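Just one protein chain is left out here, and the rest sit where they should.
Coming up: subunit A.
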Amino acid sequence: MSKGLGVFMLREFVSNTLNEIDKLIAKKSVKFYFVLAVVMPILIGFAAVRIQSNDMITLPALSISFFIMNSFLLVVLPLFVFMSSSELFAGEWEKGSLFQVRPVTRMEIYLSKASAIAVLTFMQLVVVWALALITSTVLEKTIIWNEIGSMFISLLVSIVPLAAIVSLATFISQWFKNSPASLASGIFLYGLMAALPFAFPNLLHLFPTAYMDWYQQWLGNVNVLWLVQSFAYLFSFSSLFLTAGYYMFKAKEL
């Protein structure tokens, strides 16, 4: 790498992260996801209470708010990550706007795009977390302080498996020159990683999909060794795909 391209400056990184966030939130599809983050916790909360009150089914040990968080962590947010990554990488490459004549290096562009996706994903998680708490408080007519604390921990630690999915999504997007193909491939791969362990249980812990509800390991009796192992795995996974993705990104030409 040349000297100029190797200089990483925080100012340009922050500027470009803000740009990428601006680009994403101006898109209708991204607005839709945020509306979903507001509406779904309320709908799921009401539905769960109705099901329980009719004795149709007993929800697992999870409370309503954890059920809502799980729905987002396992399905909605990964979809959002793959969609955003497809737009920012494959979509922009297709339109010819992936690189610009600006004082910003490719490393800064790549990392700021990934950061923008992570920031918006986390923002949605915060919205879901807050609304899930409010909904469960209103519906259960009591404030469970214990739950607020544990949900806050779950909120913070959930960023680790989500970061692994962001890294994977940015890597996948480098292979495509149009966003629909990138999005479809990302979803297919995510589905495959989630489904394969049902046929081959030994594969379960090799895929980041197994760690999406990782936060649950932080609640109750904490197995420190398991947490360290899984953190090391997720960190390595993120680093590997982020590096491989950057390697491909750096070689692109408009």
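Note that in this section contacts are C-beta pairs under 8 Å (C-beta built on N, C-alpha and C of every residue); 3 or more make two chains touch, one makes a residue touch a chain; residues count from 1.
As a convention for this text, contacts and distances are computed from a predicted model.
Remark: of the listed names "histidine kinase", "ABC transporter, ATP-binding protein", "L-lactate utilization protein LutC" or "PqqD family protein", the one matching the undisplayed chain in UniProt is "ABC transporter, ATP-binding protein". Note that of A:S65, A:S85 or A:T105, the residue touching the chain absent from this view is A:T105.
Looking at subunit A, the residues touching the absent chain are 2-5, 7, 9, 11-12, 15-16, 18-19, 22-23, 26-27, 95-97, 99-105, 253-254.
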